[in-house]
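Here the complex is missing one protein chain, while the rest keep their positions.
Labels run A and B following the written order; every chain starts at residue 1.
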Amino acid sequence: MSKLFISPSPHVYEDTTVKRLMFDVVIALLPALLFSVYFFGMGAIIVTLTAVVSCLAFEWLIQKYILKEEPSITDGSALVTGILLAFNVPTNLPIGIIIIGSLVAIGVGKMSFGGLGNNPFNPALVGRVFLLISFPVQMTSWPVPTGFSNSYTDAVTGATPLGVMKEGISAGEPVSAIMDKIPGHMELFYGHMGGSMGEIAALALLLGLGYMLFRKVIKIHIPLSIFLTIGVFTGILWLVNPESNADPIFHLLTGGVMLGAIFMATDYVTSPMSVKGMWIFGIGIGIITVAIRVFGAYPEGISFAILIMNAFVPLINMYVKPKRFGEEVKNG
Amino acid sequence: MSATILFTIISLSAIGATAAIILYFVAQKFKVYEDPRIDQVDEILPAANCGGCGYPGCRGFAEAMVKADDLSPFYCPVGGNETMAQVAEVLGKAVEAKDPQVAVVRCSGSPAHRERINSYDGASSCAISSSLYSGETGCQFGCLGLGDCVDVCDFDAIYMDEETGLPVVIDDNCTACGACVKACPNVIIELRKKNKKDRKIFVSCVNHDKGGVAKKACKVACIGCSKCVKVCPFDAITMDNFCAFIDANKCKLCRKCVAECPTNAILEINFPPKKVRTETPEKPKVEASKPVRTSAEKAGTIGEAKPEETPARPTGENKNETK
Partner (left out) sequence: MLKTFPKGGVHPAEGKYSANSAIEVLPLPKQVSIPIAQHIGAPSKPVVTKGDKVKVGDKIAESTGFVSANIHSSVSGTVFKVDKVLDSTGYKRPCVIINVEGDEWHESIDKSTDLKKEISLTDKEIIHRINESGIVGLGGATFPSHVKLSVPDGKKIDVLIINGVECEPYLTSDHRLMLEKAEEMLVGIQILMKALGVNLALIGIENNKPDAIEHLEKLVKDYPGIEVHALKVQYPQGGEKQLIKALINREVPSGGLPLDVGAVVHNVGTAYAVYEAVQKNKPLFERVVTLTGKSVKKPSNFMVRIGTPVSYLIEAAGGLPEDTGKVINGGPMMGKALNALDVPVVKGASGILIMPAELSQRKKEVNCIRCAKCVSVCPQGLEPYLLNRLAQLEKNDKLETDGVMDCIECGSCAYTCPAGLPLLDYIRLGKSRVSQIIRSRKQ
């Protein structure tokens, strides 16, 4: 017999590991990736590969040569960041810009705070917002989805439905007229529209949500609270004046709401710990998103909304505590 | 146009002036009087905030000293007598010089001497390990080897020797703040009087088991045989519950006990080796081939920050003139 091991209890462990959780997220992202490849063709593949490889490479380089620690790229978190970054950019984005975005996402968004688990902001969104501000033209020339045969950079570009809507409303056109210029709700649902690579297919993203819930990777609270808030908020606006506000279904299906609510806002590291906190976080994201969409200068605001609410997470964690057992005595 | 500019300048200046007036009165109202000597004393202190003095940080210590009538209960282990003399000068009070101290690790239970009979797999902390069981070896008094003392040291004065698994104190860095003494759950670290050239003689064992049990668990344990007590010409050694203890204040570093100890539990550090050989040539346990036993690698305390760069051991002409 060899030496006995001694450790404090417990002595058994669940087989969940950080790696497994991350790869479950990757699996959940696959349907959306397939839809994007179907709609955007080669561009989607090139953008995803570039983002993933550069994210992994930057993480490895930073850990190895700057932080001088054991590289931990196999844990899958950089892979998730890479895919999410790719999902958040148009498929005709030049490779150089994607690499810059990856550097910002991993270097600034994640490693500068101490690596996995220590970053206050979602790294992929930090990268995306950095690119949006630095390269507004490239970042907002969305390719029109036509089919797989498309080549990479010379794709036909057009505006997103949200962009069309914003332009139309500010030009004073009635919503019903604008609606004729953009795809119907059913088409929006399965993603036949222009936009960032991974945000278009609500159907695929919802499939991913279902998978993650099934595998207990995330809880429903954050996506649900975001959907409800956006639905209610835009619903009220729509009921008040249907001719100058789009309907709630349109708001939920377009832009990055699905991608943001399901994959970006639920990022463990940057979301609150308690269920109550998750609701506050989700409602905050919903309100800020709609505010930016309806009243702001950008047609889409969920990236900013998530980043803003990320900043509130430590505060939420500090003040919103789960109810403790035996805290209020109620004998029944 | 100019009206707008004028209006802006006037209104902003007015707001600024009002705020300044309010701030002035608020500052006056809530002013806290603080003895200016506290700042002066605080300046003198080493700003290590180690808590070795027993107060929360240097400022707390300064406040306490300024308030006190007598400085004798106060001592800054980091700054030592020099700092205390300066403080006394500022405060116009007298202070007595105290002997400088150094932390000493009283355990030599390296794997070679103390067999590991199980392996600990919990969080790497001595406090957790000791709350769980008596440790990886058969000795329940010695070093647990998980480095809580290293974690608490603010002065980089202690490190874990990878080979022996024991903490090693770097005498030149040690300020005797006592943090490691408090952190060690088995209380194997002791603050002892600092001698010339960092020489020290101490019993490197704290176990209270009976001789046979102790010897079985660790080859270099103190077995409570009391030989050292008998041989000591200065009555510096006492025997308590099967473990010898050398009073550093009474010990004159004659090294008679070192030669007498049957288990090599008493260590001599930073002595010239030649003398050892000539004094006790017939004693097998201090053979010339194993001078290592008394040197830094084995002992747990060394006089140099980088042991590997030190030649064989610090000798008389060593630059180690700490005191």
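Everything that follows uses one rule, which is that a contact is a pair of C-beta atoms (placed from the backbone, for glycine too) under 8 Å apart; a residue touches a chain by one contact, two chains touch by 3 or more.
Keep in mind that what you see is a predicted model, and the values were worked out from it rather than measured.
Set against the missing chain, the residues B:7, B:24 or B:133 yield one that touches it, B:133. Contact with the omitted chain, checked across A:4, A:186, A:240 or A:297, is made by A:4.
One of A:112, A:141, A:244 or A:274 touches the chain omitted from the figure, and that residue is A:274. Residues 117-118, 121-123, 125, 127-128, 131-134, 140, 209 are the ones on subunit B that touch the missing chain. The chain not displayed touches subunit A at residues 1-2, 4-14, 16-18, 20-21, 72, 75, 77, 115-118, 219, 268-269, 271-275, 317, 321-332.
The rule we apply is simple: only the chains that are shown with their structure count from here on.
Separating the CA-averaged centres of subunit A and subunit B is a span of 52 Å.
In the complex of the two chains, the subunit A residues touching subunit B come out as 3-8. On subunit B, the positions that touch subunit A within their shared complex are 116-123, 128, 132-133, 136.
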